[in-house]
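Only one protein chain is missing; all other protein chains are in place.
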């Protein structure tokens, strides 16, 4: 594992879902939802994972938690004592201990809270299950967690239906914080919220990061949110990581044509910025039946013969800047407007 | 608001109330809007702002339990007469002729607009036969033409396909094609790109702008995304809790907005290209339920500038502060009067 500061290192992660057909449910092929992805997250850092729907970013997040079993690859995680463990090799019992260090914040603040449980039981669940606290101790701990995320701790006995979307998301965050985790995976955690509420939650996440030295894997389709919150960014397309670098590098100086078109497609909230938009033609490739060579070549305006034949390697094209494009070093791509 | 011979749709003092067990839900409470020829009017607001209900009431597709008040005047190009849509019988002949004819609508979820058991072509034919021509061959030509215009590959084949056979982006295109096939004077677009990925959204927005240039259709574009507003609109109405808070042209909205809510909304949005690592200025609190709201400004409970005894005394009117710029805020109003 890289350096002392590295918290998580994902190597050659693959998740293939079998496609079963016919009466005997024979496997006729695979959907390569995540295909050979590498990423590292340092302590106290936010890694933003961006891509369009179906690109495998959520699957990747859930594989890291082993909420779904990855097909191949290693997930190295540095625990509190500084020992490095490969999460893919853990037994279910050990895994439970490691899950205390890693939690998930969901997208939908409605379906992620059991409507039949009080806030006390929802936030307290990880404490009860891991036998960390009970009785009065549990109440006190839940109360302080509620205050940390900006909820009124008097509302302990209330049910989720008494809270608005933004408040529910805070409950979800409090639950995730209950076991003092070190890595939070935020899976589109602000996408379902209104703009004004979204800003509240983003600010809260930033405050918590500072307070508890948390690391985030922040999954989102919204480039604005990703740019705002991330230190590093990974761009995914059809199960593969196509570009990864520090936030500024990606936005100012993209190295992959797909990143360029994503940046260009995002509407700018300023009518005075008139930009030449690259409108991608066609739609995202089908991961069950991807095109040959580089998966992006049918939509890429820079595509050449080699792109159709050979899949590009994910390589360092500038210091700390990785991209999977045959011409990453040669192309002069445009960054985000207004930069 | 401006009302001249260019105005084709005018909404005056529109109120839509729902009677619930818990009290009167004022989903829309005194909204004025006007739409001119070839204009795109953007309506922006968070959930609960009443933006969707407002536009649904124009086509009278709100639930029958709703209590509707006010005027919705359509200056019909076909007949040259003014029709008050608010007083037409809910499912009467007149409103059905206007729906999908002079005014059509596109939705966030294209599957809602299509019936799953008929082909795309047949559904579009139906609209065209109802509103444009009685000749079947001509109707088919019109349908194929509009499928071509929205950039559907191989329209002859798409004509015979069912909605579920199309991909997400293609469905959105088909819905736009259907909405435009009847050659409407007004197109209402209710969050048409919210469910789409950015690259598809870019395609659809580009398509809508091109079609607007070509056909001169007026558009009412509803969205919560200020970026989309900036790209699509000529004028913008910012709605909050059933009222228009600010109405102005798009440039002023982003560079000279006056209402504290508009300003807060702009600041709370993380945007590509914004200065890095700047903390977002979130709007505190939650959007209240529009039931039994206290007197005064709707934004009072969340406004940083709110003054007790000034903002919560009486209902605030929408005041013109410049030509084409209206604001519903006592503080702004006073400032401007003082300056004059």
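Of note:
As written, the chain order gives the labels A and B, with residue 1 at the start of each chain.
Everything that follows uses one rule, which is that a residue touches a chain if its C-beta (ideal position, glycine included) is under 8 Å from a C-beta of that chain, and two chains touch if they have at least 3 such contacts.
One rule holds in what follows: contacts and distances are computed from a predicted model.
Entry comment: the absent subunit's protein name, as recorded by UniProt, is "Peptide ABC transporter permease", drawn from "LPXTG-site transpeptidase (Sortase) family protein", "Carbon-monoxide dehydrogenase medium subunit", "Fe-S oxidoreductase" or "Peptide ABC transporter permease". When the full complex is taken into account, the listed residue touching the unshown chain is A:194, out of A:9, A:35, A:52 or A:194.
When the missing chain is restored to the complex, the residue among B:11, B:33, B:66 or B:103 that touches it is B:66.
The hidden chain makes contact, of the residues A:57, A:76 or A:168, with A:168.
Taking the complete complex into account, B:194 is the one of B:6, B:122, B:194 or B:312 that touches the chain left out. Taking the complete complex into account, residues 65, 67, 96, 99-100, 103-104, 106-118, 125-126, 129-130, 155, 157-159, 161-162, 164-166, 168-169, 172, 175, 178-179, 192-194, 197 of chain A touch the chain not shown.
Just so it is clear, only the chains that are shown with their structure count from here on.
Chain B has its Cα centroid 33 Å from the Cα centroid of chain A. Residues 52-53, 164, 166-167, 194-200, 202-203, 206, 221, 223-225, 227-229, 247-248, 251, 261-272, 277, 279-281, 283-284, 336-339 of chain A are the ones that touch chain B when the two sit in their complex.
Touching chain A in their complex are the following residues of chain B: 46-47, 167-169, 197-203, 205-206, 224-231, 250-251, 254-255, 264-266, 268-274, 276, 279-284, 286-287, 302.
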